[in-house]
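Written out below as structure tokens is the structure these notes cover.
Removed from the display is one protein chain of the complex; every other protein chain stays in position.
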Amino acid sequence: MKKAISMVLAVAMMATMLVGCGKKSEEKKVVNADDPIVLMLPSTSEYEIIGYMTLLALEKGGYACENKIGAISGLDMLREMMLSDECDITMGYTGNGMYYMEEEGEKVWNSLQDGYARIKDYDKKTNNVDWLSPAPANNTELLAVTKEFAAANNIEDMYDFAEYVNNGGELKLATPQYWVEYAQGLPGMEKAYGFKVAENQLVIGAKAEKEVSEGTDGMNCTMIFTTDGRIDELGLYVIKDPLEIPPVYAPCLVAKGAVMEAYPEIADLTNAFMKTLTTEVLIGLNRKVDSEGADPETVARDYLVSIGLLDAE
Amino acid sequence: MIRLESIRKDYGSMTAVKDLSLEIPAGEICVLLGLSGCGKSTTLRMINKLIPPSSGHIYINGKDADEYPVEKLRQSMGYVVQSIGLFPHFTVAENIATVPRLLKWDNARLDRRIREMLMMVGLDYDTYSKKYPNELSGGEAQRVGVARALAADPPILLMDEPFGAVDPLSRKHLQNEFLKIQRELKKTVIFVTHDVEEAIKLGDKIAIMNCGELQEYDTPEGLIIRCKNQFVKDFLGSEYAIRVLARFSAGGIAHERDAKSEVCVPASENLQVALSVMIERGSSSLTVTSQDGTSVGSISIGDIVDVLRNTEN
Amino acid sequence: MKYELKPWLPVLILIVLLVLFSLFFQDIKFKIYDLLGISDAWETRYSLAKLIGQHIVIVFYSGAISIVIGVILGALSLSERFKEIRILIEKAVYLFQMIPSLALLTILVPIFGMGQKTAVVALVVCGVLPVYMGVVAGVNGVPSDVIEVAEGLGMPKLRIYRQIVLPLAMPVILAGFRTSLIINVSAATLAAKIGAGGLGILLLNALKTGKTMTIIEGTIPICLLAIIFDICLKNIENIFYVERKSSN
Partner (left out) sequence: MKRYNKTIIVLVLISGVALVLPQFMYFKKLRIVANEIISALFCLGDAFYIVMGLIFIVLVLVLLDKHWAYCAAELFCCAAFVLLLYYESQSLESLPLEKTEFSRLSFGPGMWLWLASTAGVIIKASERVKLKWWLPLIISISALLIAALAVEGRLDGLAVMKEYYSQKSMYLENLITHITITLGVMAAAIIIGVPLGYLVQKSKAAEKITFSIINITETIPGISFIALLMIPFALLSTKYPELRQFGIKQFGAGPACVALTFYAVFPIVHNTRAGFKLVDGNFVEVAKAMGMSGSTIFFKIMLPLAFPAIINGIRIAAVYTVTGTTLASMIGGGGLGYYMLQTDSMDTVLLGAIPVVIMAFSIDKGLRSAVRLLPFVGEKRSIEGAERGI
């Protein structure tokens, strides 16, 4: 029997350690008590920061929200959730409209406003889903190398990079699979700037910002999202893309048509902070979460306080 | 041939064999008889050094066993165990050829020897040589075990309750065959058993052990006359004398003196059977007939009673 | 040892299927896309055969290394001299069984960087366990009386291991190798996550997009590969399997 006691102890230990840490958020005065607005976003840092900003702004505006931020753990679930009635408000990038409407390679997606307008009325008409006003930022897919590497081979924009590759520069480029295949990804850049990356120079799998910055395993170039918060810390240099091959990915909130009709005020509440989110601001916010390791909720709260939308508690 | 000089074996605090001294003449079967756990198997395994003795010496042909290299020593002693231990992935032929192959006999000689061995143990070469152990019956497997032990014609044969696991009928059959082989080959055999019947039938000499100590070491008949040890008397059982009769053949003690009797018994039959025929047919004397039916003499109840006294002097 | 062809037939069929699949699936996919009118501008840069090759290379390297290490660990823990470290090896092997292969892969990235090297190391860690257990269980499974009789007949120690213990333990040891390879094949698909290439790339793609055609492209070759490995090793195992040995 003694053995059983020690087993129970072990299980109890595990339980206390975990239950003790989680606390649910506290209650508030509510406008729409009966059906809370379901806020469901993917769990990468930029999504979570903007998600919590929306949550705080709406709650300040007196709306009850069901916090499902981070419940979508895969970006591909996003579109499915966007159209399904399980979630009221989520976030998307204007550039992704190219996939949703299956118009890869169209030039329209290279300008923020045109792309936004196109996906906005498409989704309004076909799926009765409202794309609210986008943030003036562009989190697109470009190539990045370490600052020293860029200086050593004097690479500033993609033309220099193309030149470097063409005269046999040593290259090991990390990229997820999709970016190697789609028209505005690597193939588009290769066509536009006239260079060709050999297959053995490619490491297909995932982005490798940390590995490139530390040079592990000879990795010297990686695909990167331009609002990635770790660029400064890792000493990376994002190679400029004068021909703007990849589309513009401006973050903007996407809400169900029904929700917007019921509470039109949401548009202004969210636009108040969305319009201030430029690329640099996003980089700063991401930096707090990814590089420093702060909690996205506190980062969102501090930012809203700093732009005067929230009074500091 | 084999001399054990006050050998002793301790397992920590428990002494398995205490100061055992034994002299086994060449060409004789010496049976180690005793209850399980009396140290008889340990003694057997000390002879071929499977178990190193704690103290004492073993002399083989006058030479100390330690002088022989271990493998050579064991190759000069056939080894048969109750669990038979045929190599499951070898055919019968390969099993028998185990030791000869160690001695690097050439194939022709090997094949001849295998045929010889199989014939000796009464198994047909063509049907059995290619079979695998899992296809043999208990009796057949043990015959192959004996054949394997004798294959390299070793001067000594160590047997640890070889017929223990076989049904009584085929056990009797195996014992008779083994006796036939022994008469032919005259090996020095050390035979371990706990069955008194088997000891009497096979043993030229019987060493009775109890709790690691040698109680008595004598011929089966000698045990009746000279044995003083009370434990041995109880162990051998009160009807031991009748059982010893099995060792004498009717032909051996037949003589002309008495009148003819119509009840006859073959010369090769043993006295135990002769006695039971006398009781069965109610006649106190029998005529002994040789194979071709001619009378060789007769025996009476008195002769059977005095048989032990006469053979002794 | 009579050599029957029957058990090897399914292997041949599967290999042919795999080759056909890797040659023609690309064209079938694009034809279907035209039929259904889905414009798929994806231009796969990778030929399926090359990925299968990469996958087999990773599985082969990691399989070989984990078999070597597993056998050495097994031999160590069975040998007299290193009896002491046996319990340490066992506990370590027992603990590694609890760590999910996904965690192992990502933990090794900061140490060995991205690429095949890390994948092989992670796969070896996953693959050593079944080999070790196979070797230990196999050798302990040999009936002790057979070994005792072999010793009693005067066979030298080395020969006993070579001629008696190994052949009898072989089926269980091979079963250990087979489990290890199967684990390696499936862990190798995860390894694509850290840039080790192989069929895992297509699978990750399939998991991401969820499109039926990509899923089929990603999963069928892996399953075929795994089943081929499995049947091959099962056949080799049967050759050694004693119970089924018979003279007819």
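Note that the chains take the letters A, B and C in the order they are written out, and that residue 1 is the start of every chain.
One rule holds for everything that comes next: contacts are C-beta pairs under 8 Å (C-beta built on N, C-alpha and C of every residue); 3 or more make two chains touch, one makes a residue touch a chain.
None of these values were measured; they are calculated from a predicted model.
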Exercise. Which of the chains on display does the removed chain touch in the whole complex?
Worked result: A, C
For this session: Just name the one of C:130, C:152, C:171 or C:197 that touches the chain not displayed here.
Result: C:130
Problem set entry | Candidate in contact with the missing chain, chosen from A:162, A:238 or A:294 | A:294
Problem set entry | Contact partner of the left-out chain, one of A:119, A:171, A:206 or A:239 | A:206
For this session: Would you indicate which residue among C:13, C:36 or C:223 is in contact with the undisplayed chain?
Result: C:223
For this session: By the contact definition given up top, give the residues of subunit C that touch the hidden chain.
Result: 84-85, 87-88, 91, 95, 97-103, 106-107, 109-110, 114, 130, 133, 179, 182, 185-187, 189-190, 193-194, 203-204, 206-207, 210, 212, 215-216, 218-219, 222-223, 226-227, 229-230
For this session: Could you please point out the subunit A residues that touch the chain left off the display?
Result: 1-7, 9-14, 16-18, 20-22, 43, 67, 69-74, 76-77, 80, 84, 86, 206, 208-210, 213-214, 230, 233-234, 289-297
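To be clear about the criterion, only the chains that are shown with their structure count from here on.
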Problem set entry | Junction residues of subunit B, two or more chains touched | none
Exercise. Could you say which residues in subunit A touch two or more other chains, in rising order?
Worked result: none
Seminar exercise, completed: The subunit C residues in contact with subunit A across the complex are 38-39, 41-46, 109-110, 112-115, 117, 192-197, 201-202, 204-205, 207-210
Seminar exercise, completed: Listed in rising order, the residues of subunit A that touch subunit C in the complex are 74-76, 102, 104-105, 174, 177-178, 180-183, 187, 199, 202-206, 208, 210-211, 216-217, 219
Seminar exercise, completed: As the complex stands, subunit B meets subunit C at residues 45, 48, 50, 70-79, 81, 83-89, 91, 98-99, 102, 130-132, 134-135, 148-149, 158
